[in-house]
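This part shows chain A:
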Amino acid sequence: MSSSIEQLAKEFAPLAVKEMVQLPPALVPKPAPAPKPAAAPAAAKPAAVPADPSVVGRVIPNPPSVAPTPAPKPAVAAAPKPAPAPAAPPPPPPKPVQIWKFEDKGLHLEVTVEPANVVAAAEIMDRHGFAIDAVTGMDWPTQGLLEVIYDFLHFQTGERVAYRARIARNDPKIATISKVFPGADWHERETHDFFGINFVGHRDLSPFMLPDDATYHPLLKDFKA
Partner candidate 1 sequence: MIESIFKFFTTEPYWTLTRSILYLVGICIFVAANAAYLVWVERKGAGRFQRRPGPTESGPWGLLQPPADGIKLLAKQLMAPPGSDKILFWAAPLMVIAPPLVCLAAIPFGNNVLARDLNIGLLMVFSFGSINVMALMLGGWASRNKYAIISAARVVSQNVAYEIPMLLVVITIIMVTGTMNLQEIIVQQAGGFWNWNILRGIWDFSGGGWGHIGGNLLAPVTFLIFYICMLAETNRAPFDMAEAESELVAGAFTEYGGMGFGVFFMAEYANIVVGCALATILFLGGWQSGLGSGFGTLLTSWGVIGTVIGVGFFFAKMYFLIFSVVWIRWTFPRTQFYGLLNLSWKILIPISLFTLLLTSVLLKLPRLF
Partner candidate 2 sequence: MNIPQLIPVGDPSAETFTINLGPQHPATHGVLRVKLEMDGEFIVNAQPVPGYIHRMHEKMGENRTYAQYLPNTSRIDYLSAMTYTHAFVGAVEKAAKIEVPLRAEYIRVITSELNRISSHLVGWGAWIMDLGGFTPILYAFDDREKILDLLEAITGSRLTYCYYRFGGVCDDVDQTFIDGCKAFVPYMRERMKMYKKLVTGNIIFRKRVEGIGPISAEMCRKYGACGPVLRGSGVNYDVRKAEPYSIYNQFDFDIPVYQECDSLARYLVRMDEIEQSLRIIEQACAKIPEGPFQGKVPRILKLPVGDTCFATECGRGRLLVRITSDGKEEAYRIRLRTPCFTNLSLFEEASQGMMLADAISLMASLDLVIPDIDR
């Protein structure tokens, strides 16, 4: 199983983002100590966003300052702070192509791909005989990002692969993978309902779960019912 996962990881590598945006500040409890084998480029700028945990996510009432593109933000990152060397070292921040232990995460492989590459990634999944599990979104208002998460599973090997793409929150557009996996059609429609993400090329993005006249997107963190 692991060998095929490594193979997949290799195939995904060109599609993955070059640098990870560390999403919730809490995800990076304290920058990990210096020696990091593969994640060096990604780990170099973990503290791009304020490390104050109280600023996280949905507690922010006003619309967050939206960065036009997600990438430049970590570029102005501060230098890694010296590690306080706690008793239990915090886990390293995830890499763009991250192989997990299934027992820990319920996943074998997690990839963060460039938004432009989602269809190519779906084709990789299709080629390897994976079945679509789910497509969903995630809102990171502080970073001005929306995330689309694609879950896949393999019926024969039981492998679980997820990949995610991060897009700007003020212009959430991403290509649809429903041409590759027709089952993504409904998932994407639902994600459009809940997050307002526009799936370019989707055949019908009219409200699905929500009422026909719904103009709101309830799973956005600044939505208050």
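A quick word on the picks: all candidates are chains of the complex that A comes from, given by their letters.
We take it that a contact is a pair of C-beta atoms (placed from the backbone, for glycine too) under 8 Å apart; a residue touches a chain by one contact, two chains touch by 3 or more; residues count from 1.
Predicted model only: the values in this text are computed from it and were never measured.
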Numbered candidate touching chain A, per complex, among 1 or 2: 2
For the chain A and candidate 2 complex, residues of the former touching the latter: 24, 26-27, 29, 53, 56-58, 91, 94, 102-107, 110, 129-134, 136, 138-139, 149, 151, 153, 155-156, 158, 160, 162, 181-183, 185-186, 194, 207-211, 218-219, 223, 225
